[in-house]
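Only a single protein chain was left out; the remaining protein chains are all shown in position.
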Amino acid sequence: MNYRHILSRYGITIVFVAMVIVASILSPYFLQLGNIINVLRQITIIAIAGFGVTFIIISGGIDLAIGSIIALTGVIAASFAHPNQFPVIVPILIGLLVGALTGLISGSIIVFGKIPPFIATLGMMISARGLALIYTEGKPITNFSKSFDFIGEGLVFNIPFMIYILLITLCVSHFILRHTKIGKYIYAIGGNEQAAIVSGINVTKTLLFVYSYGGLLSGLSGILLASRISAGHPTAAVGYELDAIASAVIGGTSLSGGIGTVWGTLIGALIIGVLNNILDLLHVSAYWQQVLKGVIIVGAILLDRIKTLNTNEDGR
Amino acid sequence: MNYRHILSRYGITIVFVAMVIVASILSPYFLQLGNIINVLRQITIIAIAGFGVTFIIISGGIDLAIGSIIALTGVIAASFAHPNQFPVIVPILIGLLVGALTGLISGSIIVFGKIPPFIATLGMMISARGLALIYTEGKPITNFSKSFDFIGEGLVFNIPFMIYILLITLCVSHFILRHTKIGKYIYAIGGNEQAAIVSGINVTKTLLFVYSYGGLLSGLSGILLASRISAGHPTAAVGYELDAIASAVIGGTSLSGGIGTVWGTLIGALIIGVLNNILDLLHVSAYWQQVLKGVIIVGAILLDRIKTLNTNEDGR
Amino acid sequence: GKGSNTADKEGSKNTNATTTSTKKKVIGVMIGDMSNQFQSYIMDGMKAEAKKYEDEFEFVFVDGKFDSNVQLSQAENFISQKVNAIVLIPGDKEGSKPIVDRIVKAGIPLIGCNTKVADMEKLTTYVGSDTIQSGELLMQGIADKLGGKGNIVELQGFYGHEPQIERHKGIQNILSKYSNIKVLAENTGKWNRAEGMAVMENWLKSDLKDKINAVVAHNDEMAIGAMKAVEAVGLLDKIIIGGIDATPEMLKYLKEGKVEVTVFQDAVGQGKKAIECAVKAVKGEKLEKEYMIPYELVKPEDADKYLAKYPTK
């Protein structure tokens, strides 16, 4: 009973650990510190946006605009990040603000217009990309100050600065979800909106927060991406929303709302990251990588599922 | 009471009609027969795939693999469509078969593996694209027989053959959903799976049908696309799933399942198609097109919603 | 499948190679976007050349998906595997900056291919061409066909992709010399035929229909899409169509007179040369700073000559 409980609770983490073990058997490079840091750095952008969309999905919504918002905030932040222009905090704050604002707009459309989140954020996805193109006239914005470059490239105690940001975002997000009132409300709304309303929860306020926070984290990802690739690119991050959502879902967040953790999303992002990494390390040809990637993602969840199935035969 | 009923039932159709009126005021070219046929031809591929995903969404699922399956079936069909190779029915049947088969595989993973449709079809999306690339080594397959070319280019009574296929697919899909046993079962499963089980519905069989049918229609879209552009292209149709799903959702299909019509999906596809068309007709600058497209899609639904909101103030 | 699968065999062989012998030197090849048709021809050239060095070298191809972030990750992976040299086709010129920096810092010889990077001087060598030139050749070719005046529409590549930006620049460069050529409309066809076709169809239904004299497409796929749209309204002999890449299919249409202009870039040649340079760099042989393989404007009568450059199936 107890070990079953562990299996069902940490199922996907166990699958991930198994994956790591297999990977390290397959390639001697995999477990090297440098490579592990690589993987972490590589997943940071998706994972952070993933934490945001985890909030949104738990609340019963979805966000398709992530990739576009990453691009939009990236180019806007980039345009304030030239050397000798502003202190680095300016592009950062502007990027975060723009991100949060777009989230607030999506949230408002959803809450006040009673538009399904899929449509509202689809609209945002298309429009924000257009705005990014208009803002840059389609060309990347480059030439950053040293301190802006540091965000995506710098090391602190030999570990990329980005990874600290990843961990801080993880902790903050976890903390909000698990230990604050609003966190409880997010689960409640996604679990049973009607019940949340009759319990006196301000659904409007909570959802506006959720989408703004999601936007904020997309903004953070946008800043990180711009700094990492040394360019604010209007067409960057196309399709990142799918990776972010997939990370959440692989990590156990339910698309019907009410269930999920950011910790799970991190594991989900790691599974995707490790997969990309090990397939590259093993020099699997790119086309086959795609085929395998699809199969392994499904396989990982299947493995997780088989374990949970045993735990609870009457689980329907 | 009665007119309200009409508004809420045909809301989005009314919004579409309004859009058509505005478009024809904005551009004298819009309502010309040639242009109308043009729009219909352009939406055919998305709409047909959209009918399939409407089935899937009504049953409570989702399909992200549409674009990849269109590409995969397109290249496979194309490889059997060279002049003097096989009768045209061969590439058609093979394309449809491959489509249905991929759907059956996704469906099986969902039903037997109890994997969320999002993940199962995400896996299929990635893998099928890889297979298409492997099959073609990344290059388009061209040079078709006259009869294969006819599918996407031919005219019958001065109207593109594709449009007949669109209408036939619409009627067949509508018929299945509304007038057959399995159609009722699809709504039931999406409406309340537990209750469907208790009611003696074979959920497994029904869902396998649903995903196979979705795959079949993606296959049909793949054949049409290959013929229309005279090439089976492994990277064709990227992101078409989003357009197809958006068409369904704009057309009133509920992502939580149990509700929707293919007729609505056609209207949804038309709204997107008319939007693309009128923005080009007016030669709105491309970046602004994007911004406007997002805004107008949300606006259309908002308009629809405002009307229904009046009908049922407490409609949550 | 008849589409055969060398990629497949290659893939599994490579896998064996890593696990069995670690003695072979490894060269990492970063393709900008493997699903891009043009780049798949470069890859063909690379693979053909790579065969020659099979016994000593292992070549690892990775797909950057037109995403600098993905490419940066791949560069990092290569660095942590300590590959002996890297060939890079950047998906984006500006976004390649940190990629180049990191590889150079790791002391790995870096061969640029096809698309320029932001800091050209950091490359060990560059094999390729100057993308701006392709836009210039295309536009010049069309301007000549137009006799220096007329109305054009521009089908652009995926916004923000390096070739889209540079080709647009090249086109602008030429247009600045022709005050009588007017751009009536521009939109993106996202490098792809279906999109290019749809956009063109819409333009052809609008007031532009009788005004368009030429279509300037950033690549051949979109040009072919436009051609199909133009053909459908029976204006093929009135509208000049041009693209870039000189794909086999485009060359066929050029011969048939359905399109008027394309620009050849020696994909296979670039690919071969890049691999050759990488091998030389590992062996410590001396390399020039640049091997320019310029674009060439293709005249219809030369179509066969260019067709012959592609490996036959």
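Worth a mention:
Going by the order they are written in, the chains are A, B and C; count residues from 1 in each one.
Here, a contact is a pair of C-beta atoms (placed from the backbone, for glycine too) under 8 Å apart; a residue touches a chain by one contact, two chains touch by 3 or more.
Throughout what follows, contacts and distances are computed from a predicted model.
Look at the chain that isn't drawn here: its UniProt entry, checked against "Heme exporter protein D", "succinate dehydrogenase", "Oligopeptide/dipeptide ABC transporter, ATPase subunit" or "Ribose/galactose/methyl galactoside import ATP-binding protein", names it "Ribose/galactose/methyl galactoside import ATP-binding protein".
Displayed chains that the missing chain touches over the full complex: A, B (touch as defined at the top). Checked against the full complex, the one of A:Tyr187, A:Trp263 or A:Trp288 touching the unshown chain is A:Tyr187.
Summary of contacts with the chain left out: across B:Ile14, B:Ile36, B:Leu101 or B:Ile182, the touching residue is B:Ile182. Listed residues B:Ala18, B:Leu155, B:Ala195 or B:Ile306: the one in touch with the omitted chain is B:Ala195.
Think of the hidden chain as still there; on chain A it touches residues 175, 179-181, 183-185, 187-188, 191-192, 194-202, 258-259, 313-314.
Contact between chain B and the absent chain runs through residues 1, 4, 178-185, 187-188, 191-192, 194-202, 258-259, 311-312, 314.
Keep in mind that, in the parts below, only the chains that are shown with their structure count from here on.
The greatest centre-to-centre gap from chain A, using C-alpha centroids, is found for C. Spacing of chain A relative to chain B, judged by their CA centroids, is 28 angstrom.
Residue numbers of chain B whose C-beta contacts span two or more other chains: 129, 133-134, 138, 286-287, 289. Residues of chain C found to touch two or more other chains are 7-8, 34, 159. Chain B meets chain A in the complex at residues 64, 109, 113-116, 118-120, 122-131, 133-134, 138, 194, 239, 242, 245-246, 249-250, 254-256, 286-295, 297-298, 301-302, 305, 309, 316. Every residue of chain B that touches chain C in the complex is listed here, in rising order: 27, 29, 32, 34-35, 38, 41-42, 45, 75-76, 79, 129, 133-142, 153, 225, 228-231, 233-238, 276-277, 280-283, 285-287, 289. The residues of chain C lying in touch with chain B in their complex are 1-8, 34-37, 39-41, 43, 156, 159, 184-188, 192-194, 197-199, 201-203, 205-208, 221, 224-225, 228, 232, 249.
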